[in-house]
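As you look at this complex, bear in mind that one protein chain is not there, while each of the others sits in place.
Presenting chain A:
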Amino acid sequence: MNAMEELRAARPAHLAGGPVDPRTRQAELAHAFAQPRQVPRRGGKPLARGLSLGLAGVVAAVTAAVLVGGTARGPAPVVSPAASGTVTRPAVLSAREVLLVAAASAERRPATGDYWHVSSRSRTLQPVDEGFVISMERESESWVGAREQWGSSRILAIKPATGADRAAWEKAGSPRELTFAGRKRIPIRENGEQPHTGHTKSEEIFWLGRNVTLADLRNLPTDPRALRADLLRFHEGEDTEADVPMGEDAWLFRVAEGLIMSMPVSPEVRAAAFRMLADLPSVVSLGQVTDAAGRTGTAIAIAGTSQSKPGDTGEGVVQVRLIIDERSGRALARESVVVEPGGMQAGLAPGTVWNTDTVLEAGWTDEHP
């Protein structure tokens, strides 16, 4: 044997490979995906993609159903610009750690009462064809019983998002109605409207990739893997609302965020949902942020594509964040941040929190309106 062959044969066993420890793998991939991607620039240094350019006004608030789409296409730059507030310190815990702490806290919450009561606020920023951005703010409240439900929803304001947007609106003659995507008309509402209230008698009330009843929610598995399998039965490789491809991770994140934020599941199921998210490699932690209601929590995030604009094939990249208070085991808010402007978010600067959905209260009560 020559020296090189001898050396080859003498390689210490632990340097010969073998599988990576799953926890290490999880942590390292999450750490990597938390990095902003660099875009090569012709003849120059690479430019970090989608860096925070600040918010288009923290002022306003919301309406908006959830508009964010899938993640199957496009790059996945996961940046961490300020959420609706500011990042107060860098990520210390991994997404996995945050979610596991939240899971343990969720298990300790009591769950009794006849009606599940949720009170929330939302804000959406919408670029309009007139050349500026408006913010739409809404508050809603619901009481859900097994066979009867009550709801109330109120527009708080629809108005130019920032001072600059207001100036642009006034320059355009302060139109009372605005258009976007060439057709939809949006009325300006400087002051809040009267609430719209509703009373329904329905059984399939919640949405988990399919319509489900309160009883269905009670029967969800409390084991994270079983929960994942149960939820994935209704995953057909597409986004939940639009015909765009959507991978498993993104789809599970989408379904689980609703479950965690605003559904009356048992503490064990909520804990299982946190644990299930903890096992998704494309979920990253962004550290502490402040939500639109001024509360501090830890953001976990996943990349997604922006909702496409009618008649426009261009699409953008957004980052969907779930802000968690891991000590109480609750999700405080869901936010979507523009990473690469496009689709419905074309015209918004990267870093803009274009949609927030903030849960002010969620819990059981014995009363209804």
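Observations
Simple rule for what comes next: a contact is a pair of C-beta atoms (placed from the backbone, for glycine too) under 8 Å apart; a residue touches a chain by one contact, two chains touch by 3 or more; residues count from 1.
As a convention for this text, contacts and distances are computed from a predicted model.
One subunit of the complex is not drawn; among "Dibenzothiophene sulfone monooxygenase", "Phosphate transport system permease protein PstA", "Sigma-70 family RNA polymerase sigma factor" or "NADH-quinone oxidoreductase subunit H", its UniProt record names it "Sigma-70 family RNA polymerase sigma factor". For the chain missing from the display, the contacting residue among A:G113, A:G151 or A:P281 is A:P281, taking the whole complex into account.
Chain A residues in contact with the hidden partner, per the touch definition given at the top, are 1-4, 6-12, 14-20, 24-25, 27-29, 31-40, 46, 71-76, 247-250, 281-282, 303.
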